[in-house]
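Dropping a structure here in structure tokens format, bear with me for questions.
With one protein chain withheld, the remaining protein chains of the complex are depicted in position.
Here is chain A:
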Amino acid sequence: MASGAVYSALFRRNYTMLGLVFAGAFAFEMGYDNVMNKVWDNYNRGRQWKDIRHKYVEGGDDE
């Protein structure tokens, strides 16, 4: 029954299917980028500018 509702709501008509594909692509992109950026920052912890920025932002105003 639930599968029938999903089918009739999303898959049955082409424009809803197309909308689902586009929305799914956007949602996947956002979630995937989020996860991979977290993996990246964890692997490069302490090396990137955002990791050392706090040391210079306060003192940087005086220099």
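Heads up, the rule we're going with is that contacts are C-beta pairs under 8 Å (C-beta built on N, C-alpha and C of every residue); 3 or more make two chains touch, one makes a residue touch a chain; residues count from 1.
By our rule, contacts and distances are computed from a predicted model.
K.L.:
Which of the following is the UniProt-recorded protein name of the chain this complex doesn't show: "Serine/threonine-protein phosphatase", "Dynein axonemal assembly factor 1 homolog", "quinol--cytochrome-c reductase" or "Leucine carboxyl methyltransferase 1"?
P.N.:
Of the names offered in "Serine/threonine-protein phosphatase", "Dynein axonemal assembly factor 1 homolog", "quinol--cytochrome-c reductase" or "Leucine carboxyl methyltransferase 1", the absent chain's UniProt record gives "quinol--cytochrome-c reductase".
K.L.:
Under the stated touch rule, tell me which residues of chain A contact the chain that is not displayed.
P.N.:
Contact residues on chain A toward the absent chain are 32-33, 36-37, 39-40, 43-44, 47-49, 51-53, 55-57, 60-61, 63.
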